[in-house]
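Only a single protein chain was left out; the remaining protein chains are all shown in position.
After this line comes subunit A, so read on.
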């Protein structure tokens, strides 16, 4: 790297403009959601457009921001110490993502281990059961809710097992690509990273297919707590796979443009870490949501 001085940018319009984008997205998002789900809402005309304008604005600003950062990196302004800041920052960001998923996993275990037994009268809850829903029986997956909504559980050994295999293989191909990057073997790097991106897209396609299948067999978002947990856990995971795939796609383009070298490849490694993170989350999902 070309410099030892810690790079402090002079000033940047992006943080403020990104905040405005976030502001529009939030207001538009709230109004858009209300408009599309509540019968009682008076019609308003700004929610939906505001949401999409805000989102597009936010994405454009982030793209511009990262363009600046990439220029600085390619221009040799980044010192090893700044690289350290980026690396540590990314790891702590991933930790925050882990805690986001932990909230939903925690909700799932609390539901399975405590709420459902309690609703069926376990512990000191005999009267709860007797008075509220005397016919309710504890089970997991919860196919009959206390108010009688029924649903069908998603089995583990069809599409989900295939998807597990896809993600595991994608982690291996990405690691091969990482070694190729560190050994300056561009051809191998590009091929294996491209395979990883394709595997990510296939995973998302199959996940979409699984959702269609789920809705066909009556496993829906509003079919009680099992459906709620199933769709929010796998949905947020899918959203993260989408982000990870885009991340890897962009670093693939940057590999082709020759932005990375074995000692200057933070963005590439950040994408790889993120990918391994979504992979690990999936393994937990597969075991606890689909299998057990």
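Please note the rule applied: a contact is a pair of C-beta atoms (placed from the backbone, for glycine too) under 8 Å apart; a residue touches a chain by one contact, two chains touch by 3 or more; residues count from 1.
Convention: contacts and distances are computed from a predicted model.
As stated in its UniProt record, the chain not included in the shown complex is "Cytochrome c oxidase subunit 1", which appears among "Phosphate transport ATP-binding protein PstB", "ATP synthase subunit a", "Cytochrome c oxidase subunit 1" or "ABC transporter permease".
For the chain left out of this panel, the touching residue among A:22, A:162 or A:182 is A:22. The chain that is not drawn here is touched, among residues A:103, A:172 or A:246, by A:103.
The residue touching the chain not shown here, chosen from A:55, A:221 or A:250, is A:221.
On the side of subunit A, the interface with the absent chain consists of residues 5-6, 8-16, 18-20, 22-23, 26-27, 29-31, 33-34, 37-38, 41, 65, 81, 84-86, 88-89, 92-93, 95-97, 99-100, 102-104, 106-107, 110-111, 114-116, 118-119, 123-124, 132-133, 142, 145-147, 149, 220-222, 224-228, 231-232, using the contact rule stated above.
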